[in-house]
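The structure under discussion is supplied below as structure tokens; questions concerning it will follow.
Only one protein chain is missing; all other protein chains are in place.
Going in written order, the chains are labelled A, B and C, and every chain counts its residues from 1.
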């Protein structure tokens, strides 16, 4: 396992400690519950926004805590939803009379733990509500599944709600806003390599030297199909078409485009992918208002990328353009 | 080769095109000479700052072009210094009566090409001067070598000179400033894996599953020694001691700390390294004024990291804190 | 059949914890076939604390004891397993709140309550290829012995372990419809469900722990 790690059991806590040490003014750290939170939160006049999923997706979600983004995050172990109690303590810590918004990525573990925590918190009279994000078009909603997965599109829900919350939006406004963003954002990813959870020590799946996994999940879950490695342009074309046709987007749409690296792919390659995505947008008559090229939601050191399209309107354009400040400045 | 690439021969041009497409307001692109430059440069009242080394180190240097940083960059092929003519055209394009500053990382190829270009430009009456950066402590200055390599410390020279240039500093002031930063910054890196230049198609060096390369160069040049993989803390300790003792730093120093990922290492691991670096600074009585955790100067998809320490004073702290705006926001 | 005492329950939990810790890597590998390879780690992170806090656990009643187990698990286990196992133990605890020994009939009711709790929590039903497809047959098997005074505890346990073991192969070619595995759709066909394997392994290990020769070993 080629990793910078001490005792694998301490991978997450030591990472969180590092994030806290690197942001002494901005952030605070509660080791008992893996909580990274804003030093100046909660505040009575602002809805608190929290999230917590498995670790291994950095910068999501702990490095997305800061002004204009999340108020707190409580990750679980690598690729494992946080225990219910972490979620519950995170909600309690960020409790505000204006309310607490929990943004959940649609995985069964995340949902069950947060649902239990939200129930407990509500039972104690805390004004907390949750919203579930599911932007991944790779896995179709079917009786097989608990529905689509929440992946990189999550960033846009956080960014939009974070900006609106700073402006004083109510909890119900934010729920509507989250629903709106989630309904207009679509993502699909592709993996070139597997990845190795520190505690497991071996790759999470096998993949041949000339293979790629189309529609991979951010926990290394197999995707739509295994295929032979294709050219960068061919790969973008497949992701773009899947995403474009799913909403569907249409000529004239104003959009935000995200090329998200899965962790092991260098940014040079991400710009090669962006080049093709920009060409495709032009072809299809989409106007790119904002673009995001970098790492937003990763799978440890997996080589791969995802493409996200978000349909914009004036409200969303304003919110995306609003200032924000987090450990990794990726917006 | 697990890469997002079309024809490997187009790796660099397609990446540059992507960067230009992603920053239509900020940047312009001159394909004939691989030049990425500020749309609003050159200006008569500001010294232009340019750089160009091999590609494969992104975000260095093309993604460091923008207000408060570089005015232009002209990279060569992956790991290969740009041809003399690219350098020459880059200088000519950024020509300003206030002068042009060329920041060169200390590699023979970079030096020879830029030296020839600077000579030619000067012969044409262009007011251009160059400065050579050599912050890598891994390779000792000796008759064996053309001197130390320029690595991640280069970022601080760019940031300081970029900020000073915006404030109207003269070419000679900037040369002095560059010399000051270079004299106070030290770096050493470590590689866990090799990397594969697209045109080569195979790893640049072999390394065992339990080995690491201590003091690796950013082009995969072998470093000080091959060793068995150690814990994250042990690795930071070796890098820290090498860097700390080289200057040497001393208790009471105010410093900037950079943990730079080499491309394939996820940011989660970089924060695990930062955690230890912060502990070591505290032990040694160093005050961390600013920290940088992320990718600044990479080697394609190489898994690894480098640690940089910069001794600060009021002047440098002000310059590092000055606003800047580049394709990847990493300062 | 003679009643099941708090001591019996303690020994069972202890054996279950041992199984979870011994198989941490193995259970995660099973989960990597179609899931995300964290099942073993998740389970172990909970039962490790059970072992650590073992001496301080409330032993005023079987229910009090199981409630503590439930709390430790929801507190420390992430993923699907925390809510599922935590809910299961909590429901079982509710039916044995003030008892220091239970009959086979009561054990069967506790298991049924646990199964229903898990179904409510995660929305899974029999046939979704989850640990329910091991727990339900086990509960049914135990039900067969309810009321038979001659029932030999060892035999009941052996038979329960046997049906759980059978569930591994019986469900192997099913499609997982819950948890991370479910995202892989058809891909889950052919690989055993980690949760089912865990339940079977725990029961077979428990047999050995109490000196009963299991019918067969869990694969």
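The rule is simple: a contact is a pair of C-beta atoms (placed from the backbone, for glycine too) under 8 Å apart; a residue touches a chain by one contact, two chains touch by 3 or more.
Remember, it's a predicted structure, so these values are computed and weren't measured experimentally.
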Contact partners of the omitted chain among those displayed are B
Only one of B:1, B:179 or B:199 touches the unshown chain, namely B:199
Contacting the left-out chain: of B:1, B:84 or B:289, that is B:84
Among listed residues B:42, B:189, B:217 or B:264, the absent chain is touched only by B:217
Note that subunit B touches the chain not displayed via residues 54, 76-86, 107-109, 112-113, 115-116, 139, 142-146, 149, 197, 199-200, 202, 204-205, 217, 219-222
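What we mean here is this: only the chains that are shown with their structure count from here on.
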Contact graph of the chains (line, ring, star, complete, other): line
Min distance from chain CA centroid to global CA centroid: chain A
Relative to subunit A, largest Cα-centroid distance belongs to chain C
Chains sharing the largest count of C-beta contacts are A-B
Here the gap between subunit A and subunit B, centre to centre from mean Cα coordinates and rounded to Å, is 30
In subunit A, the residues touching two or more other chains are none
